[in-house]
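Of the protein chains in this complex, one is absent; all others appear in place.
Showing subunit A:
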């Protein structure tokens, strides 16, 4: 099959439901507003407090909004694993060449910037006026940390694209000016930082397992009941085996006698004379049941 759909930028074909009639009755929604989403939200006064994000006319924006005459866009490459929530001006940073906001703010957080550095240098960010000056700076790529997954080899997914850049020991770090390509590479993260990153990975791991168990409550419940039943049964089997072995060895164990309710003392509430009413208890088989199998 060929791609005989629509030309780029002209919008998808009309949806089947758009050709159909309207809904079954008056909807409980306010009528839709005219304009694009940003304008509508801003006009409603419900936009993010304190957030004034201009629709900056960057390469990326031009590429997304317009579909023709596409230059190669700047690449906001993989800022992974910044769980600290200290992302600050990430968005604007991407579009401003140096990504100042990103470097400036994301280092404070726990484990922030695990993957930072990869690709930011010697990459398309500096395409254009900067490319000559920073051409050699790709050694700061920090590919060692680029994988973003904590446990060693799991970071392999990014290996391809990161490999070309990553020779340094992690991204710029600490007090050092991260944008200075001529400085020394920073020190590797300290013991506690590494430990915290590992701990965060562990917490993350168990979080995902917990969500998965949440989503399978019933299945998990059945699994656990089956497991418990198995343990229960295997315990009984073990007991019987032990008695058998002891019997072989000549040790005679006293078989447990089950006293039928009502047989002595007070009769059970539902006991009828001559009619033993066992609900859960073992049935007294005519020959004594299984209690005397091994003697």
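Throughout what follows, a residue touches a chain if its C-beta (ideal position, glycine included) is under 8 Å from a C-beta of that chain, and two chains touch if they have at least 3 such contacts; residues count from 1.
Convention: contacts and distances are computed from a predicted model.
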Which of "Peroxin-7", "CASP-like protein", "Elongator complex protein 6" or "ATP synthase subunit delta', mitochondrial" matches, in UniProt, the chain that is not displayed: "Peroxin-7"
Where the unshown chain meets subunit A, residue by residue: 1-6, 8-9, 11-13, 15-17, 20, 22-25, 27-30, 32-33, 36-38, 40-41, 43-44, 46-48, 51, 53, 55-56, 60-61, 63-65, 67, 70, 72-73, 75-83, 85, 87, 90-92, 94-95, 115, 124, 146-149, 151, 154-158, 160-161, 205, 207-209, 211-212, 214-219
